[in-house]
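One protein chain omitted, others in place.
Naming follows writing order (A, B and C), and every chain is counted from residue 1.
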Amino acid sequence: MIIILKADTSEADAKEILAQIEQSGLQPLHMPGVERTVLGALGDERVLQSLHLENHPQVEAIKPVLSKYKLVSREIYPQDTVIQLGKTPVGSQQFTIMGGPCAIESEEQLLETAQQVKAAGATVLRGGAFKPRTSPYSFQGLGVAGLKIMQQVGQETRLDTITELMDIKDLDDVARYTSAIQVGARNMQNYSLLKAVGETQKPILLKRGLSATIEELLLAAEYIVATGNPNVMICERGIRTFETATRNTLDLNAVAYIKEKSHLPVIVDPSHGTGVRTLVGPMAKAGVACGADGLIIECHRNPRESVSDAAQALSPTDFSELVQQLRPFIEASGRTFIPLPDADQLGAS
Amino acid sequence: MIIILKADTSEADAKEILAQIEQSGLQPLHMPGVERTVLGALGDERVLQSLHLENHPQVEAIKPVLSKYKLVSREIYPQDTVIQLGKTPVGSQQFTIMGGPCAIESEEQLLETAQQVKAAGATVLRGGAFKPRTSPYSFQGLGVAGLKIMQQVGQETRLDTITELMDIKDLDDVARYTSAIQVGARNMQNYSLLKAVGETQKPILLKRGLSATIEELLLAAEYIVATGNPNVMICERGIRTFETATRNTLDLNAVAYIKEKSHLPVIVDPSHGTGVRTLVGPMAKAGVACGADGLIIECHRNPRESVSDAAQALSPTDFSELVQQLRPFIEASGRTFIPLPDADQLGAS
Amino acid sequence: MIIILKADTSEADAKEILAQIEQSGLQPLHMPGVERTVLGALGDERVLQSLHLENHPQVEAIKPVLSKYKLVSREIYPQDTVIQLGKTPVGSQQFTIMGGPCAIESEEQLLETAQQVKAAGATVLRGGAFKPRTSPYSFQGLGVAGLKIMQQVGQETRLDTITELMDIKDLDDVARYTSAIQVGARNMQNYSLLKAVGETQKPILLKRGLSATIEELLLAAEYIVATGNPNVMICERGIRTFETATRNTLDLNAVAYIKEKSHLPVIVDPSHGTGVRTLVGPMAKAGVACGADGLIIECHRNPRESVSDAAQALSPTDFSELVQQLRPFIEASGRTFIPLPDADQLGAS
Partner (left out) sequence: MIIILKADTSEADAKEILAQIEQSGLQPLHMPGVERTVLGALGDERVLQSLHLENHPQVEAIKPVLSKYKLVSREIYPQDTVIQLGKTPVGSQQFTIMGGPCAIESEEQLLETAQQVKAAGATVLRGGAFKPRTSPYSFQGLGVAGLKIMQQVGQETRLDTITELMDIKDLDDVARYTSAIQVGARNMQNYSLLKAVGETQKPILLKRGLSATIEELLLAAEYIVATGNPNVMICERGIRTFETATRNTLDLNAVAYIKEKSHLPVIVDPSHGTGVRTLVGPMAKAGVACGADGLIIECHRNPRESVSDAAQALSPTDFSELVQQLRPFIEASGRTFIPLPDADQLGAS
């Protein structure tokens, strides 16, 4: 850690701070300069943070030398982490496609959509049982009944499943009925929730907050991992900027950056990342090309009837065509694309 | 609601949509134009939303005519709402000052700070018992023990009290021990929490999310009011922008805008809004000048020892001097500033 | 155009506005509603703009029905525009790669770099002769001497050339010595400059401003086209957001969006779009995948010696490897990649 002192700091003050650094077990460094005195402290910066030197009246600025995340960093684990999401190995050489409706509306709707996304090549079924809605009068999701539908449809289609957890009280149900848990963008810094999912061993899809920096996103992942659950997938789903032509600004720079710095798998959500149906395809391809490990795409058997996020949902036909178009990009990126075999091909299953 | 159709829409399609509008009980309007056909639907736009016309393949764009918030709008209640936060009438002609530490650290610390902010002129004591922290190893707050300290200190100093609620499970405790409940920026769109506090009658200080638009902030307030609790105070505490010289960008435009559109009281938080101790004073004055009903300011008996947000906390001396400097601005804005009488002046209380 | 009146507007006021609309030759529409009266005006919205109805005291809001750009829109010209940049057909089925140093430093430096980017597959050589620099003491570019070097190197290597024009006074020189003119991000709304380049027939690469919306970018392109020069290429080069891990946030949503709405070619600049050497490759691939017509990439024969933007320049080896890696993505996107033949292969040329 680098500690920059104010221009008028006396030598006595500098020495007092150096003594504090030394007492905390770190190695102090003194760099008297022409315009400023700069101090250094070498060792575990988390120890130093507890000194709260930023409160010292003679301290002008503190600059950390190391990034604040450790466990999710490639400096600790250089190899890619592969997370077993049910039967789907996310982060492996095999590219992952997750698809399904924004909200679970009925068993019939979910089953039909599931069959269609599976036929197209998806191995993970998404769908919301609890919906964050801006109006108290809007459809709030089917709740636990929706989770049970998801489990049943997952078993019937042999798809792995993922749904969003919004409230700690629903954790047991979500963990029981689905293969993986999504932490939504609005909850990326809900530390109670992060801690709760960190105490499970379920695969977690952690979505980037609307205005979260990449560092904050990795720190939220670190929070889950540090609590005890290493099975974290990062999801880029667009950030809020001044641009209003698209619902969000999909930050693919973040995907390339996180793949370089972290060993965790990264999933791109081009549906929320654009909010516009016709842009989902191009940005799904771009997500593949910049190095993502998978995609999560909204698909509704009849987008015109979707109760939420209809403007961005693909029809099954569009979804299927898109996956076909993705294949050469997946191969160009050195990955493979292996859809699930049909139930028929599996014999009596 | 205005519905703009795509350039190639047939008249049959336009008529089908008009029929849908009529069937939902709204008045349809047909505006065939040179380059585009535009439709109108007059009446309650929430009814129309349930039609999901944005999903229609021939609909290019939907433009609402009315703002989505109703109950918090001056169109419904033109007069300023005054909220009784304990003995403090927030939103009245009397300007409100809330002060106290970021976190409750001990009874001694809170009592000393409370006495000092009261002597300076504050009538509401703030302090966190549950702290959202980015690290699982950091101080997480004293929890219910902190709430009890706050109640005791509030009674002793005759200050009203406010603390942040982070988890629904703590709602009963927070409601029992404090005068008002704060919903933090990270929870501004945590609808489960909004609904829970909406089912109480406690005064709620709703903080703007880091990347929430003014409309989203007012809709979150609407959510609480619609659930049944009209006692909502809006808090502007800075938004996230590209500027990094300050921790956040305090958006005082939002204060002036909300005071014009809504009848709810608005409180400014210059501590989080700047993140820099020396900027708290100027921005507190600016908050008064642009029409806020009150301020919430962090004050620690010894900022150097504060366990959190130390860079922005004022010392009691600075807090007291600032309140003195605020007086002429409060008067210039046509408000009064009435500190609590000292306990001594009240006789045997 | 949709005109929303204030809640308390009298019928007389509404009729006065309707009369104004009619007098301007547009078709007026009256939509009296429960809470608001809404007016419509059908026809050329630019005529209506001259009425300045937004100034009318009873007008609450004006909502345009049509986008403000016409000439650059696919509604006017549905087919892709192909721009002949020297020998390079930009926007055609053939993918375009532009490469070269940030700044022209010497003839030797530019020639060596040019030979290397050509060998790798680029057909257009970029390089700055006039540099916008934040310090009056920094290297400001070689000026006209640099332009002459560029012309000579272009002739020697048979590469087409592009350089930034910063000042109208240099227009004649830039137009004389190079194949195409770049308008930099800082000048995207410098209307004097847009008009000046609009009066030529040179191919123009218009870079998006740091905080320009897509609509503003297309309007700036419209400005050039309307002035008389249809040869405009749009360049996405990153916008400014709250994220600081990367220099800018490359907005590939904008590429997909513009390709849908406009017939103009779109070029992606992953060098400025990321500002980080290791991210240039992944984002170049993503640019190809989302539908761009070409890439412009910084390459320096020795990045460590580059006088500017060194952190994002590729070495010739890296540039060459990247182009090889791009080939399957270019093919996956249905385009071809045709590098220039070597001079040797051309015989006596």
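Here, a residue touches a chain if its C-beta (ideal position, glycine included) is under 8 Å from a C-beta of that chain, and two chains touch if they have at least 3 such contacts.
Source: prediction; values computed, not measured.
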{"item": "Which displayed chains the hidden chain touches across the whole complex", "value": "A, B, C"}
{"item": "Residue of C:67, C:84 or C:190 in touch with the missing chain, whole complex considered", "value": "C:190"}
{"item": "Missing-chain contacts mapped onto chain A", "value": "2, 4, 7, 27, 29, 31-36, 38, 40, 42-44, 63, 65-66, 75, 240-242, 244"}
{"item": "Residues from chain B at the interface with the omitted partner, ascending", "value": "211, 213-215, 239, 241-246, 249-257, 259-260, 273-274, 276, 278-279, 282-283, 285-291, 328-329, 331-333"}
{"item": "Chain C residues touching the omitted chain (full complex)", "value": "46, 52, 54-57, 68, 132-137, 166-169, 186-187, 189-192, 195, 198, 210-211, 216, 219-220, 223, 226-227, 240, 303-307, 310-311"}
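We adopt the following convention: only the chains that are shown with their structure count from here on.
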{"item": "Chain pair, most C-beta pairs within the contact cut-off", "value": "A-C"}
{"item": "From chain B, the most remote chain by mean C-alpha position", "value": "C"}
{"item": "Between chain C and chain A, distance of the C-alpha-averaged centres to the nearest whole Å", "value": "32"}
{"item": "Rounded Å distance between chain B and chain C, as computed from the means of their C-alpha atoms", "value": "41"}
{"item": "Whole-Å gap separating chain A and chain B, where each centre is the average of the chain's CA atoms", "value": "28"}
{"item": "Two or more partner chains touched - positions in chain C", "value": "241-242, 244"}
